[in-house]
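Of the protein chains in this complex, one is absent; all others appear in place.
== chain A ==
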Amino acid sequence: MLNWINMLSAWAVPVMIAFIPLYAQLKKVPVYESFVDGAKDGFSTAIGIIPHLVGMMVAISVFRASGALEFFVGWMTPFLEKLQVPAEILPLGFLRPLTGTGSLAFTTDLIKTYGPDSMIGRIASTIQGSTDTTLYVLTVYFGAVGIRNGRYALKVGLFSDVVGFIAAIAVCLLLFG
């Protein structure tokens, strides 16, 4: 099972890089020209993130360097350590459903501080990659059609975030532990 998942990680990207252009070719898409056409958007997307990420990185960097982060998370450490869960991950669980760039900045900060191949780096990457920003999705989708009463939608979204957060930690401890 674990071997199989690691193999999936190794093969997923190469297979998509080979399969998608091949499939496009079979569908008679001019592959290289379309590729270049789409690739143009990548540059503006990356540049467009700069102000968001700089803003969030500054806030999170100040929050951490001042010792505030440690103060808020520190009391949970002994409890979480028993479960082998690094307490540094905890704030990500709160940030992830609320702000996409905020949690991306926090994940980046964790990867930078502890290294991408540390357990913290792996768990943070998995959490960040595995769910979308619930509050953002709710606002955009319901806002677009003028829904004011979302009924149980927020509860369902947050519940799935909590489950995803715990699952990400458990899966990483199992897979990389």
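The working rule: contacts are C-beta pairs under 8 Å (C-beta built on N, C-alpha and C of every residue); 3 or more make two chains touch, one makes a residue touch a chain; residues count from 1.
As a working rule, contacts and distances are computed from a predicted model.
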{"item": "Candidate names \"ABC transporter ATP-binding protein\", \"Spore maturation protein A\", \"FecR protein domain-containing protein\" or \"Transport permease protein\"; UniProt protein name, chain not shown", "value": "\"Spore maturation protein A\""}
{"item": "Where the missing chain touches chain A, by residue", "value": "5-6, 8-10, 12-13, 16-17, 20-21, 23-24, 26-27, 29, 31, 34-43, 45-47, 49-50, 53-68, 71, 95, 97-99, 102, 104-105, 107-109, 111-112, 115-117, 121-122, 125-135, 137-138, 140-142, 144-153, 155-157, 159-161, 163-164, 167-168, 171-172, 175-176"}
